[in-house]
Structure formats: C-alpha cells, structure tokens
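With one protein chain held back, the other chains of the complex are shown just where they sit.
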Amino acid sequence: MNTFQAAALAAMTLTSAAALRSAWRSRRWADKRRLIAAVSAMRCDSVGNIGISIICSGVDCMAQIENLASPEYENFEVVLCLDSDTSLRRMRNIIDRYALFRVALPSRSELPVVGVRAIYRSRRGAIRRMTLIDKRFTSHEDALDAAVNVASFDYVMAVGRNEYLYPDSIDMLAAQIGEHEACSVDMLECTTSGGRLFLRDAIVSLGGYASLRYMRPRRIKRVINRIPDRYRIAGRSAAIRRAIAAITAVVASLVLLVLSGFEPLAAALTATVLLTVVCRAYARKCRELTV
Amino acid sequence: MSTCNIVASAVADLADETVRTTSMQGVMQHVENEDFSLIIMASTRSLATESRLDRTIGHLHRCGIPVFLILARLSEQRATRLLQCGVDQCMTFPINLHRLRRKVHEQITGGNKAGRR
Partner (left out) sequence: MNTAVETYAIVTILLALSIGALLVDRSMRAFRSRRWHCVHEPVALRIVMRTLTSPRLRNIAVRIPRMPRRRLCDTLLSLSLTTYNIDRRAMSALTDAYGSERIIGRLSPFTTGYRRAERLLMLASMPTGRRIPVHRLRHWSAASRYIHFYTLMADMARTPVLAEYLIETCDIRLSPSEISQITAMLHRGSITLDYRRLLRSSDRNLRMTGIAIVRHFSIEEACDMLHDIAASDPDAEICREALITLCAAGCTIDPSLMAEHIGGMDAAIRRSICRHAILNGYPPAAFAPLFGDHGDDRLAALAESNKYTIA
C-alpha cells in the first residue's frame, strides 16, 4: 500500500466521519428542541422557581431586545446596560416602549462598579422583565457587572450584540439546571454557542465578569450543554459566500477528478467533499427555527 | 398555529359568519376594515411583548370589541392588569372546550342584544 494513499484515505475517512457526526448531532439537537417545544406547550407553570436574568451590554437594537424579552417564562428578566452619552435616543425609545419608570439607585452593591447614573424598571403589574441601566461606558465586563448587581434572579447569562435566543432556550436551560440540586450548579456552558449561564452567587464570588476576562473559571461546578441556545443573524452576503464556497469546492473536486482520469483517490476526494458539503447544509437546516 | 386552529374549530359553529384565525400583527389591520363580534387571542408561545399587547387590547376595548385571552401561563398580577386594560375573559391552557363554547355563546348573544359601538 502506498503510504501517501493510505494517509489520504485515513484523512478523508476522518473528515467524512466528522461531517456525519456533525449532521447526526444537529438532528439530535433538533429532535430534543422539538420535544422541549412540545413539553413547553403542555406545561402550565415555570420550572420550579428557577429564575434567569439575561444581561446585556451595549445592546440597543429593538429587534434584538424584542427577541430577548419574548420568552414566555415566568421567572425571567432582561437587564440592559447602555450609556446615555452615546445612546440617549435609543434609551428613550426603550423607556417609552416598555413603559419603564425610574427607581432608586441602591446604596450598596455586590460587585464594585462606577458610573451608574440611573436605573429604570418596568412596571410590576404589567411586565416584570425589563430593567435598563444608564451607566458610563468603561468596558463591557464592567457593564455586565452593573447588570449582575441589579439582576433579580438566581442565574445570569450574558448575551452579546446580534445574538438572538431560540424560542425555547430559556425553558431548555431551566430544565437542564433543574436536573441538578438547587443552586448546586455554578455554570452551565454551551459549547456550541459559547453561552454561559452562571449561578449569580458564583459569578459574584469569582469577582464578576471583569475578573473572568483574565482567568478561566476552574474551581466551579460546570455542566456542559451542547444544544445551541442562541444564534446570530448572518446577512445575505454570508449565505451567498457559503454557497459560493460549497459550489467552488465541489466544482474543484470534480475538475480534479476529470483531470486525473477518474483515479480512485480523486473519486474518493470528490465523494468526501460532496458528503461534507451536504452534511454541513443538513446540519444548518436542522438548526433553523422552522420545523 | 395548532392552538389557534383548535380554538377556532371549537367555536366555529357558534358564529353566523366566518371564524378566522390571524396573526397578532394582522389583528389591527382586520379590525380597521371589518366588523367583529368577538376576538379571541390564544397562544401557548410568546404572543407579543407585553406593552404592545396592552396597547392592542386597549385599542380593541375602545372600539367596543370584546376580547378573550387564552395564554399558557397567567399570573394573578398579569391577569388583573389585562382585565384592567379591557380584556373580557382571561383563561389559561388547558381549556375546557364546553366552558369556552358557553362563554363565547354568552358573549355573542349578550353582545348582540346590547348592541355594539
């Protein structure tokens, strides 16, 4: 056996296996998501008083805020942190849209932050899920720490710009957290989307997001979640670029196949490229929202 | 979608005219153009952001159109708030079909007698 051929075959087999694994996993995640959606529809109560606060820094896109505020989950809130020096008009839009009212600034806070000018909360009777902090911008981590200070619930999760939650993400996260003893899990980490759901006391004891910037949390109880909880809206150009890359790869492998005179190795390479492209497209389709 | 179809089919034979299902955004457009005896909003998922829902219900109430609301979860505070906005009936899933039909029948026949707008 030619060493090069053997190595090439091994590499192609590994690539195919990885592509198939990714497609299979995406299908399992889609199945799990569909199951959770069916369960959420039948459940009439929030999950065991597990409360989740979504905290954001610099998020002022109304479509994204609507998406973040949309989960129909009882113990849930969104805490936004903006700087009125740069986003005054948007802040006013948010205050009008959600009928926020100004509340007292707390005299004490768990995490040290500076520059908080005002806090606005939504009215208790209507919607207890929107809080807006007006803070002088120093860093995103600082803003997140300010949000943690006013977050009401036991778990906090940071969401960045252009990150949107799937419809049942909060239910799914709460269900996963609930599988462990109360307040025993310090962090639920989504390895596919990079989202981290922290127990509020754990993030406070670590020193806040400002400290996490320089260190990786080690001595905390971590649970892994592989199902993506958020997505980014890629523009049309990204979809077009992906399509062009896929078509280029397939055409290039077909050209190589023809030029090599239909060599078995070239045929294997073409088959591998084709399988990889199809598996990636299938995985992407499974992650889409519509069923 | 299934939820709306279930509610619509449960009350379809009670109405003289067509019972229609539409999206939240479509409600206001239809209300401007047509006459409705009753609007039922049903959802097991996110209906709308709550401030928008309050405004929509308030507008419908001012137009004199009765509104029934059927949601997945409804806290006491939220139910009180919605009733203050102008909702005529608040219910949660799971619903009793016979009770829903009875309430719709009472609303339609009682509303016809009293006159609308």
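Some points to look at:
By letter and in written order, the chains are A and B; residue numbering begins at 1 in each of them.
Here is the rule we go by: a contact is a pair of C-beta atoms (placed from the backbone, for glycine too) under 8 Å apart; a residue touches a chain by one contact, two chains touch by 3 or more.
Not measured: the values here are computed from a predicted model.
Partners of the chain left out, restricted to shown chains and counted across the full complex, are A, B. Interface note: of A:18, A:38 or A:255, the residue touching the hidden chain in the full complex is A:38.
Here the missing chain is touched by one residue of A:61, A:95, A:249 or A:275, and it is A:275. Across A:9, A:61 or A:256, the single residue that touches the chain missing here is A:9. Which of A:89, A:108 or A:236 touches the hidden chain is settled by the complete complex: it is A:108. Taking the whole complex into account, chain A touches the unshown chain at residues 1-2, 5-6, 9, 12-13, 16, 20, 23, 28, 31-32, 34-35, 38-39, 41-51, 101-110, 119, 121, 124, 128, 149-150, 152-154, 171, 174-175, 178-179, 181-183, 199, 201-202, 264-265, 267-268, 270-272, 274-275, 278-279, 281-282, 285-286, 290-291. Hidden from this view is one chain, which touches chain B at 1-3, 5-6, 8-10, 12-13, 44, 93-98, 101.
In this section, only the chains that are shown with their structure count from here on.
In terms of their C-alpha centroids, the spacing between chain A and chain B amounts to 34 Å.
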